[in-house]
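Written out below as structure tokens is the structure these notes cover.
The complex is shown incomplete by one protein chain, all other protein chains being positioned as in the whole.
After this line comes subunit A, so read on.
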Amino acid sequence: MKSQSPDPGPFGVMVHKEIADHIRSWRFSILIALIVLTFIAAMYVSLANIKSAIGNTKDPDHLFLYLKLLTTTDNSIPPFHVFLSFLAPLLGISLGFDAVNSEQNSGTLTRLMAQPIYRDNLLLAKFVSALVIVSGLFFALALLMIGGGLVLTGVRMEPQELLRILGFIVITIAYVAFWLSLSIMLSILFKQAATSALTAIGIWLFFTIFYQIVINLIVKSFLPDPAYLSQAEIIRYNDLILNLQRIAPNQLYSDAVTTLLMPSVRSLGPVTMEQMAGAIPAPLPFKESVMIVWPQVSGLMASTVGCFAFAYYFFMRREIRS
């Protein structure tokens, strides 16, 4: 059956093998189980509360049933996209932290590099194979959710909703890709898999927990008493804090998915009364939401590409010996 297909070339062969490795590994099975369980829990809670959410006519988004399925919660557990903002890094890190150094330690890297393949193909194969798996996983989850929602409620789906959910999936994949390329880079820098895993987890913890605290502390130290500031100055300081927080990839991610999943979000920064005057609280069209999150998405992509470029730089001229 395979002999009929065209020769996949060394890159295809490597991707094939890496995907097979991931699927067979315990590590990946555990992570899938974790994410699927989270998904089921979030769906369960949102299905229980969907009736009141749809009935809430004060909410301009109340008619988007499928978006509500993803975002509704009774505050007992966070909604799925918030869960993902800290599970996705874990997924990316665990798929990439030992990509290169484990091969080096087991002596397979020398053997692999002695074959007629380009070095960057190895890195790309590691990256692409993990991404293929992650994309498969998230698309499967999203489609399951949509299908399940259709069967359970029988409500027709707006094209806009489908686009927004697919956008959410794509951004989630880009977010995983960032952590994946970061951890692949660390796996090249550090000889020991444990060191690179700990470093990656350290970076992740820093951005999820400490980064906001640090920013607040720093800004507080030079922020004058708000009571003495004009409104324009307050907005300026607010912008500063927000922009500093947007250095953290998880901030970018949660900004982007919130905007996509809640069509009534119009701006990610503070909005003045003048700007709000005359605005009708109504959902934005899909295109406008995408325009709002575009900087976030390009930021995520840029950091992914940046990490990958560093990985490439470190790997290309390095001496391979076991």
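We adopt the following convention: a contact is a pair of C-beta atoms (placed from the backbone, for glycine too) under 8 Å apart; a residue touches a chain by one contact, two chains touch by 3 or more; residues count from 1.
Here is the rule we go by: contacts and distances are computed from a predicted model.
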Name of the absent chain as recorded in UniProt (options "Peptidase M48 domain-containing protein", "Membrane protein", "TonB-dependent receptor" or "ABC-2 type transport system ATP-binding protein"): "ABC-2 type transport system ATP-binding protein"
Absent-chain contact - pick from A:106, A:192 or A:267: A:106
Selected from A:118, A:206, A:294 or A:313 as touching the chain missing from the view: A:118
Subunit A, residues in touch with the chain not shown (by the definition above): 2-3, 7, 9-10, 13-14, 17, 21, 24, 106-108, 110-118, 317, 319-322
